[in-house]
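Here the complex is missing one protein chain, while the rest keep their positions.
Chain nomenclature is as follows: A, B and C, assigned in order of appearance, with residue numbering initiated at 1 for each chain independently.
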Amino acid sequence: MPEVKFSVDQSRRFAEQEVRGHNRWHPDVPAAVTVRPGDEFRVECREWFDGTIYNDDSANDVRDCDLSMVHQLSGPIAVEGAEPGDLLLVDILDLGPVPQEQGPVAGQGWGYTGIFARDNGGGFLTDHFPDAYKAVWDFHGQTATSRHLPGVSFVGIAHPGLMGTAPSAELLSRWNGREGDLIATDPSAVPPLALPPEPHNALLGSLSGEEFDRVAAEAARTAPPRENGGNQDIKNLSRGSRVFYPVFVPGAKLSLGDLHFSQGDGEITFCGAIEMGGYIDLHVDVIKGGMEAYNVETPLFIPGRVEPRYSEFLAFAGLSVTESGEQRYLDSQLAYKRACLHAIDYLTTFGYTREQAYLFLGAAPIEGRLSGVVDIPNSCATVYVPVDVFDFDPRPSSQAPRKVDRGQCAVSSG
Amino acid sequence: MPEVKFSVDQSRRFAEQEVRGHNRWHPDVPAAVTVRPGDEFRVECREWFDGTIYNDDSANDVRDCDLSMVHQLSGPIAVEGAEPGDLLLVDILDLGPVPQEQGPVAGQGWGYTGIFARDNGGGFLTDHFPDAYKAVWDFHGQTATSRHLPGVSFVGIAHPGLMGTAPSAELLSRWNGREGDLIATDPSAVPPLALPPEPHNALLGSLSGEEFDRVAAEAARTAPPRENGGNQDIKNLSRGSRVFYPVFVPGAKLSLGDLHFSQGDGEITFCGAIEMGGYIDLHVDVIKGGMEAYNVETPLFIPGRVEPRYSEFLAFAGLSVTESGEQRYLDSQLAYKRACLHAIDYLTTFGYTREQAYLFLGAAPIEGRLSGVVDIPNSCATVYVPVDVFDFDPRPSSQAPRKVDRGQCAVSSG
Amino acid sequence: MPEVKFSVDQSRRFAEQEVRGHNRWHPDVPAAVTVRPGDEFRVECREWFDGTIYNDDSANDVRDCDLSMVHQLSGPIAVEGAEPGDLLLVDILDLGPVPQEQGPVAGQGWGYTGIFARDNGGGFLTDHFPDAYKAVWDFHGQTATSRHLPGVSFVGIAHPGLMGTAPSAELLSRWNGREGDLIATDPSAVPPLALPPEPHNALLGSLSGEEFDRVAAEAARTAPPRENGGNQDIKNLSRGSRVFYPVFVPGAKLSLGDLHFSQGDGEITFCGAIEMGGYIDLHVDVIKGGMEAYNVETPLFIPGRVEPRYSEFLAFAGLSVTESGEQRYLDSQLAYKRACLHAIDYLTTFGYTREQAYLFLGAAPIEGRLSGVVDIPNSCATVYVPVDVFDFDPRPSSQAPRKVDRGQCAVSSG
Partner (left out) sequence: MPEVKFSVDQSRRFAEQEVRGHNRWHPDVPAAVTVRPGDEFRVECREWFDGTIYNDDSANDVRDCDLSMVHQLSGPIAVEGAEPGDLLLVDILDLGPVPQEQGPVAGQGWGYTGIFARDNGGGFLTDHFPDAYKAVWDFHGQTATSRHLPGVSFVGIAHPGLMGTAPSAELLSRWNGREGDLIATDPSAVPPLALPPEPHNALLGSLSGEEFDRVAAEAARTAPPRENGGNQDIKNLSRGSRVFYPVFVPGAKLSLGDLHFSQGDGEITFCGAIEMGGYIDLHVDVIKGGMEAYNVETPLFIPGRVEPRYSEFLAFAGLSVTESGEQRYLDSQLAYKRACLHAIDYLTTFGYTREQAYLFLGAAPIEGRLSGVVDIPNSCATVYVPVDVFDFDPRPSSQAPRKVDRGQCAVSSG
């Protein structure tokens, strides 16, 4: 086990840790710790909602949580010698849930998947699922099951949902500019088109006073992935992966969090992965001048060799036609929505509720593919569901599907 | 080898075959042949451009070809007893290139990938690649190499780019309605937003006279995938796959064509696969009432077990921000474009031209994933390139990339 | 399709072909054809028993066949410039069953697996299965099913059971010496310990007269694998594999045959693969001086990328203890026998006969592993059976296995 470079006391809120992390992107958040190229070290992470989602059968916590809190990021970690223009090589040696008994926080043997309500962030299919729902998962080694999703058991593909380097002031300014322009096109959209800087609930490491106020007013929210990596939610950044991040500031300032026990491609329920607190072991190195040498503007990566091995899939295809029948032009986002909705329609014939099916697609190691992107006017997106994750045979046959009562996920009372 | 139920003389144009296929979708195109549930049979296919693209070093043929010709479809094949509401089960037993010496047509040991010019259909990255380009591939068993892409060799993932059942009159009417509405939003767009019915160059099987004229005026173009399957371009419908198609007309009327020796997810150069003529062996069966029993509106499928096995990938991530810096809202289509452009940028550092890199991504068994679709405002799409398809190590390292002259693909003279 | 360099008329016996192959190893069998390094070409092959095993429900043909006939080898193929000490690089581009209608020979849509009787060659488990049995398989693309093994369906792993270069006179002499010494230890063993040169039924290409007689008296039988490759029965030499053979004579003289539609590791029923006639496409090249440069005495290879993809296996372990309870010292051959017998015992609980289960293990893409070879006094060998090849769930559970009548394979009448 490598040395812990950023530790978290899982019994305390993130704001109350001895060394505090952050939940906004800004070049001036001071490094919490410094490592050297070649170092291997451990980083502990709080789950993304800081312990405010519970292992219970109500989704009220999901309904009521405040998105200005997220994401709880461990870091920044400065890497000696890294300079703008370099590539920061990061090996994800290992990661896992909270390893010791430190209270009832997510990650200690369990995690959760949430559907956020439309008026609290929403999600991919929020037009069809406007309310809050939740599934709690139990961990059995690398396998997850849920009392809210009987008949399902799968090997997780653990990964950090969020990892990235700090933006330069110039890059941050570009982010704020382009995202502000987008918001300005429809400022009252629900859910919003993007999230502007928000000092409320901001955590900025060791900053305080005026400097805190200045940075909090400028710092970018952590919701989206951007040129620095960030909240990419790439499920394949699992054990053994190697990621190359652009370096925009001296020391690179790597930060990370939002650990997932598992996730389907797209993280479609928004809080779609199985969220957990835990640890991650990293090795870092620097490729000097790598951005120009390799023409790199955004992260690239080499997935690891221990992804869950499933060989049989049931796959659903979607088109870029809305449910009301409107034809959209080559819209793969819409096509993937329709593919997921087709999968949900299908799974209900075995007795799952639509909410259960949606939560399942968010959390299980499903694959989402851009199958056709040029055949005007329809994109074709496909979603692959592993057959072996069910304790029944989910494939179509001349027998009708066996529809049984499979209960329901956690719902909100309102 | 199963019985040939639809044969093609590869030395003749598709319009001059003894039993003629079709290149438009309409319920009234008569069945060319009838099979029974449980049958196994062979279908021969003409390559999608009917032999007008050549094994040479000029892309003028790609520049000048007429899209009203496509796609040359073998069928319709009526399946006894299939009725609207059923699911048509189709097993892709095997497929391959043109097996005998019948002249210099694509499929006889070679195939091609084309980039269409912006004013002749364009493609995924047509804003960056407005002209016509071509790569010719040589087949070595299941492996492809190209004199236009030295240093690359990969195992193909052969599949029919297009397969589907006939629409009902009602469904056809819906297609024409919604696509017409889309075209009407910008009728002069180049390339067009969608393709309306086009009697010119229409082939409608055995129809003639007034009936031909009526059907030709109504029949849908074959370019897009739709509820009947059609031009899905799902590369994973390879050997051993099982597809379930909705049945909309008595007999189901299955048609297929556009065989690909290989393709990357998305078929991004539009003529992005390795196009070929060839054969395909099918087994069909019928699941009575399957559409309602399984809540199915569009095809679903179970991929086969012999996809090319690569375990190491270099992956690139893209965001939904335009190259000029404009932020778009959760646009996975754009995010995949950017991911592909990042991959192209990267590959040029090893000496490939941008056109070569683009053709490579269209043809090689790359994977395109919808990695993040909810993290407002950015989608995160990723493209996975198998490392072992190159005869050099394409991974970033502290050594700079070895940039060597790798020639150029076929270009157009104009 | 590459040029046919060695063609076979499947309606004629192997001895009656226009260009005759051979069924013995000897340096003086003349080359039937010459190719050049870099060439790609097709070789057609007769099935190993020359069409004397039938698609019927009796195993009398297996009981009565004469092992002095085998194997029907296509070749020798001389490679220009290959010299002793070189490595012959052979790419298996593709292979498949007899492609055209040429009569009812094995390979034309079907193949067979045989258990040889103890007094006619026997097999791995001949002490338990002393009689002749047979299963006939139907091909559906790359999938095989058998009326003699209901409930089973699998993707084959096609390969040449036998491929190799000609021995030098010196090497041949060594073979004859060491095998003769072994036979001499128990000349009357049934089945025999090894097969000595046998002029009866010998085929030696174009040789005739005294030269035929001399060579026939010296030539080695083709049953065993040896330093030249030969009858290795390595199921993984499938499509896309690259093999490196030592070269012992000028021109290398490559020969091959014994095509298998599928096989389990070990080919345990002796005629244990699914035997077929067919074609194989090769590419050859020469690595000058490769034997010394790489310290190579026997073939090495790189398996291809399209082996059937199964991810769930049920595996059985065997020890080197005989069924009567005698402890043997680190005998992996015995341990694998016991593992296979355990698998057979197990499969009978679902209703298969022991003969059916044995034939299944010979033909399906099972894996045989040397799991432990040092833990005195027991070896531990394991056999992996893909779970998804059955149309029922074969895994142990708290429900008892569902034992149903699954018929029987073809048996011999005597």
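Keep this in mind: contacts are C-beta pairs under 8 Å (C-beta built on N, C-alpha and C of every residue); 3 or more make two chains touch, one makes a residue touch a chain.
Because the structure is predicted, anything quoted here is derived from the model rather than measured.
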Selected residue (touches chain absent from view) among A:159, A:239, A:338 or A:369
A:239
Given C:211, C:375 or C:391, the correct residue touching the omitted chain is C:375
Check the options C:1, C:223 or C:389 and report the residue that touches the missing chain.
C:223
Only one of C:41, C:54, C:137 or C:244 touches the unshown chain, namely C:244
Residues belonging to chain A that touch the chain removed from view
1-2, 40, 91-94, 99-101, 108-109, 140-143, 155, 239-240, 281, 283, 304-310
Logged for chain B, residues touching the omitted partner chain are 309-312, 388
For chain C, residues in touch with the removed chain:
87, 89, 123-124, 174, 178-179, 181-182, 191-195, 223-227, 229, 231-236, 244, 265-270, 272, 287-288, 290, 293-303, 305, 311-319, 321, 325-333, 336, 338, 342, 345-346, 348-349, 367-382, 384, 387, 395-398, 400-401
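Criterion: only the chains that are shown with their structure count from here on.
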State which chain is most central when centres are taken as means of Cα atoms.
B
What whole-number Å value describes the gap between the mean CA coordinates of chain A and chain B?
32
Find every residue in chain B that makes contact with two or more other chains and list them.
305
